[in-house]
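Following this message is one structure expressed as structure tokens.
Removed: one protein chain of the complex. Kept in place: all other protein chains.
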Amino acid sequence: MPNFIMSYLGIKDAVTPGAAGSQFWALIYVFIIFAGVSVAVMAMNWLERKALAHFQIRLGPMRVGPHGLLQPIADAIKLMLKEDIIPAEADQFVFWVAPLIGLLAAFTVYTVIPFGPSQAVSDMNIGILFMLGVSSLGVLGIVVAGWASNSHYPLIGALRSSAQMVSYEVAMGLAVVSAILMTSLNTAGTGTLSMIGIVQAQQQQGVWFIFKFFPLGLIAFGIFAIAMIAETNRAPFDMAEAESELTAGYHTEYSGLRWSLFMLAEYAAMIAVSSIAVALWLGGWMRPFPNLLNAPAWDFIFSLFPALTFFGLAAIAIIGVVRMPAHSFFKIQRIGLAAFAAVLGFIALLLLVIAVAGRSADGSVAARFREGIDYVYWFVFKVAVFMYLFIWYRATWPRYRFDQLMKIGWKVMLPISLVVLIATAIVGVLVS
Amino acid sequence: MVPITTFHYLVVAAALFVLGVIGVLTRRNVVIVLMSIELILNAVNLNLVAFSRMWGNLHGQVFSIFVTVDAAAEAAVGLGILIAFFRNKETINVDEIDLLKW
Partner (left out) sequence: MNPALNSGLNSAVNGGMAPVATPWFFYVLAGLAVASGLAVITRRNAVHSALALIVTLLSVTGLYLMLYAPFVAAVQIFVYAGGIMLLFLFVIMLVNIERSSKDRQFNRMWPVGLAAACALLALFVSAFVKGKALFPDRMISLPESSNTQQIAGMLYGEAGKMGEYTFAFEIASLLLLVAILGAVIMTKKKI
């Protein structure tokens, strides 16, 4: 175990806990991921309500904390205190187990997500296959939830949702295969299925796979981006759980904490498929323009980005403090928001210190620490862009009718992804 | 503790196989009979993969992939037959599916 602390601080060679066989450190990583995903889901919840509201020219939650920042906490407390209603004729055991299946499937995927070259819980040899397979287990949770509710609307919603997810899994898988084909064009000549290996292949070939064999990488990425929205039942493919269509679909009969488990599973699945997209096409943990702008000065500038992001967030918070009305009603909110801005500023200063202290590329402790933070930052930044895109799509596009949805999945996405796969293979063979 | 050898895996596979055979021969619900057949095929797969590890080559693993493919095809067709039958006779009781009896 001391190997890990030392490797994390950059003294020894870095290796994932799975590769070294240390269960304790793997458990620590799992706890960190769990905590991180929970915080991310709460932040996503807040961002979704605020962003949707601003898209619709209204304000969203403003009361609970300054600008509604404590709204997710209030929601969580409310859901925990709600009465746990189970329908009379429902199958008790299956009703109880259904959200757990979805949650298990959504969270198990996080063991192979590559936050950095050695920052993953366990870099399996079949990482991408594992991720796709386990995320397809989430469909089982939805089907069982709809069945256990013993009512029409949940059952119809569950069957529609599972049919949709199964259809788009095919297109998703083919798009992923065409990205994996590109990893075999390395100098070593062997492809890899491990997530860390795929990002390292992009690093070695010096190009993000979205730009490789233009426009094949772009089309494959587009297919995956559309399929992943359908896979997580988000707008515009949310026919199965839309409030105006099916009274909330498969989670109609679930109230309180059980419903929050479904919501947690849905957001966690969104983050998981976004990280597949980021790792496979957008270069994972690499900073933008790794080849065009590769002078050490550009390295330093890009390593300042974490600090700049937090400074930007602190500045937005301070602007919010300044613009709040100077009324005694808002005193506590002003103080709260100012404290939040102070915390963000402190984190930004810390990151700035680390970026400046570790600015040289030698193997010193500070440099490795800075590199570790940079890897995680760029990965999370790209995933956060995808999360914002999810919310943007929901605010902008009307939802598809179910038969239109299935038609697109089978008649449009599948042929395009097959053509892209064959074209990628042909171009790959011709190039090498 | 004793190190885990091939024999341990074979015992587990045999236990699953016997459970599957009991399920096929004694259950009344046709769907559960089909699920017991899947249990039998899984036991066979486990056996194959354990032997593949024992001999150190991959023939067992490739064979088990083919067995999995076969199980998928058989489950699909078997359930299709069940649905077609159910449409005619409205029962999933093995005792009542006896149209060939005289």
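Details
Letters A and B mark the chains as written, and numbering starts fresh at 1 in each.
By our rule, a contact is a pair of C-beta atoms (placed from the backbone, for glycine too) under 8 Å apart; a residue touches a chain by one contact, two chains touch by 3 or more.
As the structure is a computational prediction, the values presented were derived from the model and not from experiment.
Checked against the hidden chain, the listed residues A:Ser178, A:Thr192, A:Asn233 or A:Thr424 yield one contact partner: A:Thr192. Interface residues of subunit B with the unshown chain, by the touch rule above, are 1-12, 14-29, 31-32, 34-36, 38-39, 42, 45-46, 49-50, 52-56, 58-59, 61-62, 64-66, 68-77, 79-84, 86-87, 90-95.
Within the complete assembly, residues 1, 3, 15, 19-24, 91, 93-94, 97, 124-126, 129-130, 132-134, 136-137, 139-140, 143-144, 147-148, 155, 159, 162, 166, 190, 192-193 of subunit A touch the chain that is not shown.
The definition used in the following text is that only the chains that are shown with their structure count from here on.
Spacing of subunit A relative to subunit B, judged by their CA centroids, is 37 angstrom.
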